[in-house]
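Notes follow once the structure below has been shown.
Complex shown without one protein chain; remaining protein chains in place.
Per-chain numbering from 1; labels A, B and C assigned in written order.
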Amino acid sequence: MSFPLLTATAALPAVGAVITAAVPAARRTAAKWLALLVSLATLALAVTVLVRFDPDGARYQLTESHAWIKDFGVRYELGVDGIAVALIALTALLIPFIILAGWNDADPLETGSRRWRPTQGFFALILAVEAMVLISFEATDVFVFYIFFEAMLIPMYFLIGGFGDRAHEHGEAAASTQRSYAAVKFLLYNLVGGLIMLAAVIGLYVVAGNFSLQEIAQARASGSLHMATNTERWLFLGFFFAFAVKAPLWPLHTWLPNAMQEATAPVAVLITAVVDKVGTFAMLRFCLQLFPEASKWATPAILVLSLISIVYGALLAVGQRDIKRLVAYASISHFGFIIMGIFAMTSQGQSGATLYMVNHGISTAALMLVAGFLISRRGSRLIADYGGVQKAAPVLAGTFLIGGLATLSLPGLAPFVSEFLVLVGTFARYPAIGVIATFGIVLAALYTLVLYQRTMTGPVKPEVSAMPDLRARELVVVAPLIVLLIFLGVYPKPVTDIVNPAVKQTMSDVHKTDPKPSVEAAK
Amino acid sequence: MNPVNYLYLAALLFTIGATGVLIRRNAIVVFMCIELMLNACNLAFVTFSRMHGNLDGQIIAFFTMVVAAAEVVVGLAIIVSLFRTRHSASVDDASLMKL
Amino acid sequence: MSPQLAAYTTSTGEAFQFWVLGTVAVIGALCTVLMKKAVHSALCLAGTMIILAVFYLANGAYFLGVVQIVVYTGAIMMLFLFVVMLVGVTAADSLKETIKGQRWLALLCGAGFGVLLFAGIGNASLKEFDGIGQANANGNVEGLASLIFTKYVFAFEITGALLITAAVGAMVLTHRERTERAKTQRELAEQRVREGKHLPPLPAPGVYARHNAVDIAGLLPDGTPSELTVNKTLRERGQIRDVSAEALGDLRALEQRAEERLERTEIEPATFKRPEEASK
């Protein structure tokens, strides 16, 4: 038996989490370094996965399969396709930055927390989330996926509720109330989604007799497993609902602004750049593969919802007073694009959506982490409390601008490629929806530039004038992300090469081919 | 006469006892109603014993009596200590289960 | 008449006894539930139990019949009466329901349950009817004893343990442990002075010239009754009689009588309040 690389990739941060949690109370710094090293080692393993993965090889590679609960046909089955590999790489890449950005967020010396060993807990929870996210990306057994999809909520709940942002205009007590509200809201929304999904998972078992994604998909493709139209649709909706809550899709989105607003910036990045990606990823992997017909049936409705998400999220971002809330609504808009790309059912759309997941992770991380540095300097999240930061902290302002430009999908930066692919892919099949979605790019420019203008330009506010520029640690966090944004904007080929075969497979799962151009000869 | 009538009587007494438990507030009376229910059961057991022609039913009734005695001892002790602290023997006064 | 059938039916005497005593037992049970005073309930229950003892005897359960009378009716019911005395023998319960809908629900459930039980018994296939004669051949007590000490010996032993536990439990529950020395009279007096409450002895109960019962509160100089004057135990049982309204009622009755005599009817007749209700 070969070395279980995938299990190792997910198990390493899990073990790291346990050890980090066990570090003695006084050795805070050791806990931080330990967490960082574990995340870097995980990154090394993820890179190994990336290297060992052959884009033109079998659909699922590095597979592992062990019997787990025999009575229910549950198997511990792991395997990755191109889409999963890209997202595993993204997750493993972002976690070290998140840890580094949150270096002092849970330090009792900085926060005045009287809790027992907060630092150890904070980093252990982050590593635990990483482990669960990784295994969700790897699982090819619906049941295994479900378990970790749900279990993720537990550490996230504590990260939001326990280590939230202390900046609040009405003082610390108000912040605490808000924080627990946000954490509970996050938990309830996702639990409801998960519960409905559980019903669908059980339903799937009743229909199919096992939980293996590959087996079910094969049986469906070969026609040996017949599902009644209505059964398939209900099961699809059950799965999709959970993913749409997690993604989040309008109108199931309202937990995200609260959660991102109240969590510390690194945790907010963890939510939107890593955890939420499981939702969109699962749409591609489970919804489309298991229920191709129902997916096609639901496409118009989902496209309309994602369209609403795009425009609505952007419009609400314009109207926000709170920096982190603004980024949250921007993310909702972006998730609209991702879902739209997935359900446009074209190669461009789905490749774009996958690419978008990666790029959005990086761009939001850049923007949000810089915003977090900004907020930590001033102790306020309100846009109105800033002004003229550019003068006091030019490097911070510059990185903030680049993060913002990536958010508005400026060509030359990574998100542009993916956004354009999604738009083209959607337009090819549904021109009207594509055109309306294009309005999103104008609105994106609006909220980003308004944010930049209000915080960074104009006369220097007295509270801002002494603001220090980015420190070395912060620069180490931001600079690689920006380099990556530019690199993937100019040369996305490495990612597209991995993703394309997987997308081709998915397209054949749903029996769809790209629309042909009306003038063939031009090819 | 059919001995089944004893069973009907037992059922009737049981029902009366149960209803008494539900509508009386005095803990002592409630207790008496419980005794009534137990006795009704005993009658049924004795009747069964006769019907089946063996003594097992009577044994059960015997045990029921013993258990009832134990129950009365503890129950009355509870009532007395309740009365001591709350100065009332009403079951409604002890509504501590409410939030 | 086959032996089967003979066992199936009972003698006319027994039937007569069943119908008469059964009626009385049901009446006793109903009285147990419906009597206002706990002591009445207890007596009714005792009656019912004795009748049940008779039925046991009629059913061939001689040992149980005797035990029922001696242990149950004799010992347990007396325990009940003892506790009733402790709590207040004269205290009459109000049968007025305080929980909304409780009585109707209870009656409904009771009736439903009864009907179901009757239906169940009616539907049960009670064809087998052997009679107790054979089982009692060696004597009822001997038969029981052989069963108890063989087949049911474990249950019997456990029941014994249960009894002991119950006895200990009752003691633990009712035993109040003194954690400090009882105060002497002197100390109590000093405490009273220190607290500044009731320096003189407590006032005497009763309204002079009209009532001298201990359950009537004495009147303060302004005419309001003072509960302090009544014995603590009565006070806690809520057995204070209020006579302040009685005097007014008397006055009003006097006035009415005077009016009737003078044939003046404009004034509305006063509403009388019974003392019991006034004290509620």
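Note that a contact is a pair of C-beta atoms (placed from the backbone, for glycine too) under 8 Å apart; a residue touches a chain by one contact, two chains touch by 3 or more.
The criterion applied here is as follows: contacts and distances are computed from a predicted model.
Q: Refer to UniProt and select, among "Cytochrome c oxidase assembly protein CtaG", "Branched-chain amino acid ABC transporter permease", "ATP-binding cassette domain-containing protein" or "NADH-quinone oxidoreductase subunit L", the name of the complex member that is left out.
A: "NADH-quinone oxidoreductase subunit L"
Q: Over the full complex, note down every shown chain the hidden chain is touching.
A: Displayed chains contacted by the hidden chain, ordered by label: A, B, C.
Q: Could you tell which one of A:Pro24, A:Gly57 or A:Pro251 touches the chain left off the display?
A: Residue touching the absent chain, from the options given: A:Pro251.
Q: Could you list which residues of chain B touch the chain missing from the display?
A: 18, 21-23, 25, 91-92, 94-99
Q: In the complete complex, which positions of chain C touch the hidden chain?
A: Missing-chain contacts on chain C: residues 99, 102, 105-106, 109-110, 112-113, 116-117, 119-120, 123.
Q: When the complex is taken as a whole, what residues of chain A touch the one chain not shown?
A: Chain A touches the missing chain through residues 188-189, 250-251, 253-254, 312, 315-316, 318-320, 347-348, 351-352, 388, 390-391, 398, 405, 410-412, 416-417, 420-421, 423-424, 427-428, 431, 434-435, 438-439, 441-442, 445-446, 449-450, 452-453, 456-460, 490-493, 496-497, 500, 503-504, 514-523.
Operating definition for what follows: only the chains that are shown with their structure count from here on.
Q: So how far apart, in whole Å, are chain B and chain C when each is placed at the average of its C-alpha atoms?
A: For chain B versus chain C, the centre distance works out to 13 Å.
Q: Go ahead and note the Å separation of the Cα centroids belonging to chain A and chain C.
A: 71
Q: Could you tell me the distance, in whole angstrom, between the mean C-alpha positions of chain A and chain B?
A: 65
Q: State the interface residues of chain C toward chain B in the complex, per the touch definition above.
A: The contact residues of chain C facing chain B are 8-10, 12, 14-15, 18, 22, 25-26, 29-30, 32-33, 35, 38, 41-42, 45, 48-49, 52, 55-56, 59-61, 63-64, 67-68, 71-72, 75-76, 79-80, 83-84, 86-87, 93, 97-99, 102-103, 105-107, 109-111, 113-114, 117-118, 121, 126, 128-136, 140, 143-144, 147-148, 151-152, 155-156, 159, 162-163, 165-167, 169-171, 173-174, 176, 236-237.
Q: For the complex, which residues does chain B have touching chain C?
A: Spelled out, the residues of chain B in touch with chain C are 1-9, 11-20, 22-26, 28-29, 31-33, 35-36, 39, 42-43, 46-47, 49-56, 58-59, 61-63, 65-74, 76-81, 83-84, 87, 89, 92.
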